[in-house]
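Please read through the structure below; I'll follow up with questions.
As you look at this complex, bear in mind that one protein chain is not there, while each of the others sits in place.
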Amino acid sequence: MSVNARFFASLKERVGHGSVSVDVAEAACVRDVWYAVTGEGPGEEVLVAINKEYADFDAAVVDGDEVAFFPPITGG
Amino acid sequence: MSVNARFFASLKERVGHGSVSVDVAEAACVRDVWYAVTGEGPGEEVLVAINKEYADFDAAVVDGDEVAFFPPITGG
Amino acid sequence: MHIEIRHQAFNPWHELEAYTRSASHRNQAGACATFVGSMRDFNEGDTVRTMHLEHYPGMTEKQLGVIVDEVSKENGLLDVLVLHRVGDINPGEEIVLVGCWSSHRKAAFDSCRLIMEALKSKAPFWKKEKLLDRERWVSRNTPG
Partner (left out) sequence: MHIEIRHQAFNPWHELEAYTRSASHRNQAGACATFVGSMRDFNEGDTVRTMHLEHYPGMTEKQLGVIVDEVSKENGLLDVLVLHRVGDINPGEEIVLVGCWSSHRKAAFDSCRLIMEALKSKAPFWKKEKLLDRERWVSRNTPG
């Protein structure tokens, strides 16, 4: 199945893409998506959202999900 | 000696004056000034200021002082 | 820093705009917390038609100055604006405006609230409400 992985701010620069389509196995979780794109562990604090709702690295993903990765928030 | 007793808000209406000159004995305190004007105890919560600084009923007054009495504050 | 007793109605946003336009702390103040208190047409179960706000000229300004100085120093504020209405006031009109400027948000938030609470217990102002059928002095402020 395929999900849309998105990266923001410093993670976008680190990973080199803002958005990339990723093929993952059935029963994959967010961690698998991250690993499929980067080939390494997150290393620093990385926040996760599935379809624009907060999630964590163990959350399951399904075909067509938008899985976003971003650093700690610095707005306001 | 003489002090200027001032009354504000509901106390002005109760006492019947906004400002009155009061003769009190040497070594008088705020309580004596109140009693000289009203002839009774304060009865309810009354705040006190001498020369525009907060004081209490036991504070000593001197000739020429402005001694103010007012109810709890309701500004803001 | 500016503290003022105002006898006429004011628009708090016009006041804040004019005050910040002349401010020297423009690029240092990362945070501004404000509070605006307005007259409601309803209080303690009754319709209020209009209100009279009395103060103690001289003492009110002095006590506001003490409050603002203390809170400013304690929290390292860059600037403070306090404006308080007196006289006859109609529903919907503003009674008080407090603005606090600081480098970071904690000091601005803390200070704005501290100044309002101190003002409501220590700055001599008294409200008399005109109801439909009678007048009454407001006996006490609602707790913060």
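Details
The letters A, B and C name the chains in turn, as written, and every chain counts its residues from 1.
By our rule, a residue touches a chain if its C-beta (ideal position, glycine included) is under 8 Å from a C-beta of that chain, and two chains touch if they have at least 3 such contacts.
Please read all numbers here as calculations on a predicted model, not as lab measurements.
Put simply, the hidden chain is in touch with A, C once you look at the whole complex.
Interface residues of chain A with the unshown chain, by the touch rule above, are 6, 8-10, 49, 52-54, 68, 70-76. Counting over the whole complex, chain C has residues 11-14, 16-17, 20, 26-42, 91-92, 103-106, 108-109, 112-113, 116, 142-144 touching the chain that is not drawn.
Note that only the chains that are shown with their structure count from here on.
Taking each chain's centre as the mean of its C-alpha atoms, the one that lies farthest from the centre of chain C is A.
For the pair chain B and chain C, the distance between C-alpha centroids works out to 27 Å.
Taking each chain's centre as the average of its CA atoms, chain A and chain C sit 48 Å apart.
Chain A and chain B have Cα centroids separated by 72 Å.
Of all residues in chain B, none touches two or more other chains. Contacts with at least two other chains are made by no residue of chain C.
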